[in-house]
Structure formats: C-alpha cells, structure tokens
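Only one protein chain is missing; all other protein chains are in place.
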Amino acid sequence: MGPLAINEIISENTNLFLAFVVGIGFGFVLESSGFSSSRKLAGVFYGYDMVVLKVFFTGAITAMLGLLFFSLFGWVDLNLVYVNPTYLTSAIIGGVIMGVGFIIGGYCPGTSFCGLSIGKLDALVFIIGLFIGVGIFGAGFNWWEGVYMAEFLGSPKISTALGLTDGVFALILILVALGMFRGAEWAEKKFPRAEY
Amino acid sequence: MRKSTSSKTKYLNPYLGGVLLGLILLAANFISGRGLGASGAIKSGVVTAVTAVNHSAAEKSTFIKEYMESHSGSPMKNWLVFEMLGVLVGGFLSGALAGRLKLQVEHSPGITSNKRLLLALTGGILFGFGSQLGRGCTSGSALSGMAVLSLGGFVTMMAIFGTAYGLAYFFRKNWI
Partner (left out) sequence: MKPLFWLAIFVIPLGLIIAAVPQNTTHPYKLSATELLNEANARTQFISPETVADLIVKKDPTLQLIDVRSRDEYEKFSLSGAIHIPITDLLSEENLAQFDQDVKMNVFYANSTVVANEAWMIIRQLGYSNIYVLEGGLNYWFETILNPGIPSSTSADEEFAKYDFRKAAAQALGGGTVSALPAEGNAAPAPRPAIKAVPKKKKAAGGC
C-alpha cells in the first residue's frame, strides 16, 4: 500500500500538496516544543535545556517503530522508502562543519524556519547565511567534488552494518535513548535556567 | 532592540512533542516514501535564484547542472519547498496560539543583539555549506535518516552533535 506516491496511489501534485500539509504539522510541533528558540536549542549542549535530545530521539524512535510495524502489517514496502546514501568522507566532514554552525548559530535549517515564522530576526539572518553557504558550496563545487563523492558505501542500514536485524537494533536504540532521557532529566535539574 | 521577555511561556511536553514529530515523520514516509528535510529547499532556492539572475554562470556550474539533471521541472516544484512553506505556516499557527509571535532578536543577556546577528549569520553560512557536503541537515539526515536506519544519517548526526558538544565550552559565553 505505502508509500502512496511511489506506488502511484496518489498523483505527484497530491504528493506535493500533502508535503505542504506535512510541513504544517512539522512546523507546528517543532514550534510548540520550543524549537523556535535558539537559546532552547543550544541548551542541549550545556545541560540547561535538553528538549532537543528528548524530542529528537523520541521522534526517531516513534517513526522507526512505526515504519517497522507498518512493514510488518504489510502497509508499507520498506524497499521503496528512501534510505539516505552513505558517502562516508563527506558525511563526517559535512557533519563537523554543521556542528560548528550549530553551536555558533544556534539553529539548523528546519528550526530556523520555525523561528522565522514567529518573528525571530536572528532566525532570518541565519537563513540568509544558509543561502550564502549553499551558494559558496555550489560556486566552488569543482574543488570539493572529489571529497563530496568519496567513500560511497551505497545505502547501508545501521542494523546491517552491525549485523543485527532492524527490530533488534530498534530495541537497543530504545533502551539507549531511555537511558539518555534519564540523564537529561538529571542534567536539567542540575543546571536550571528560566524558561524563555 | 527589545530584549527577550522573561515571562514564562508554555511549551508542549518534550516527549509528547517527540511522539507527534515521529508520527508526522511516519506519515511523510508512508505518503511520499521519504522523510522530512530542510536544507534541500535552500538548495532549490539557490538554484532558482542563480539561474534567474545569471543564466550563463548557471550553465557552467556543475552543481546546478547536476541538480537539473536529477530533477525534472522547476526547481521550486519540489517536495521540500512545499514542506518548508508548510513549516512556516505551522510554526506561525503554533506561535500565534501560544502568544509567542514577536519580532525580536533572541539572545542571551550576556551579549548584544548585533553580536547575536553576526553569530547567526556565521552559523548559517557554515551550516549551509556543511549541509550540502553532508547531504542533509539535522532534519533530513539525522532525524529522517535515523528513522529508516540509514548509516550515513547516523554518521552525520554523530558528527554534528559530537562537534557541537566538543566546541560548546568555547562558545559558552554566547549562550549561558
């Protein structure tokens, strides 16, 4: 049955419209959880606000379990769902650069749109920076194309790489995440800050 | 610039927020066969802008050519662009309902707003560049990647958070 667009149960235009609807839900939930505030987002790195950790991992686990159960019931064909490809070198270097950007700017692209939607001007400036950054990447593409394409491993799953089944990995991730949440609660008690 | 207010504002319980987020991500995968994302919409914007403003440069650019080859039709008629427009609407609705709509530069009391804006710009440039190299940002690579168990997504996520944690000490004055 699913994914609906890939199995052509819905048209491309319906797909795009539903992307808009999904986006509304995404934006609403992010903003309601406080992801429109760069200070709350940065809090995960200092212990005073662990909302990023909690929301992020709960979200990942929920979606992961959801997909696995849907596949179990035959509601979705997991072979047709996009799995991000792995280009090891650029994944790491890109991630590091993004990490620097995150701790300096306090936003990521998705949350910056959230911030913009409620009037945060620093979010707007962050977005301008995003355009510039992408532009720089595109302009100099020939210089880093080699790095960009290096170490292509296909689209392996973490579970396969560790020699586990998807379900077992999901269980392990759940337990690890719950452990992290415990730690997060402790950190927030230890480094309290006023809500903003 | 107005300082951010210190009155308490109500946010959703983070675990509930996470479950809802996960359900939305699940819906995206079920409907469109892909997860959420954000930086790709910026890429679409850049491609559109450059092609419109300087056609010859666009022709010579490998970056833009490769994009056009793998995407038929207008670069803006793209799943991520529609999704991000939705994000703006959804965020606005949530902010409006909670009374959080306010034009402001949010910054820690320890720094000035101008400094904050400079930091935001710098962070944005770095993040924009990094997201292209890493083929995704925290939404597309880390969150959506994790949900489908992608190794690449997981690696990028570890790199982002690991680096940020490692450098947090040096930037603490900007936040705490």
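Letters are used for the chains, namely A and B, taken in the order the chains are written, and counting of residues starts over at 1 for each.
One rule holds in what follows: a contact is a pair of C-beta atoms (placed from the backbone, for glycine too) under 8 Å apart; a residue touches a chain by one contact, two chains touch by 3 or more.
Values in this document were obtained by computation on a predicted structure and should not be read as measured data.
Although one chain is not drawn, the whole complex shows that of B:I24, B:V50 or B:L80 it is B:L80 that touches it. Contact with the chain that does not appear here is found for just one residue of B:G45, B:P75, B:G91 or B:G136, B:G136. In the full complex, chain B touches the omitted chain through residues 13, 15-16, 19, 32-35, 37-40, 43, 70-71, 79-80, 131, 135-137, 139-141, 144.
Chain A residues in contact with the hidden partner, per the touch definition given at the top, are 3, 5-6, 8, 58, 61, 65, 68-69, 71-72, 74, 77, 80-82, 84-85, 109, 165-168, 170-171, 174-175, 178, 181-182, 185.
Just so we're on the same page, only the chains that are shown with their structure count from here on.
Chain A and chain B have Cα centroids lying 9 Å from one another.
The part of chain B that touches chain A in the complex is made up of residues 4-6, 8-9, 11-12, 14-15, 17-39, 41-43, 45-47, 49-50, 61-64, 77, 79-80, 82-95, 98, 100-108, 113, 116-117, 119-168, 171-172, 174-176.
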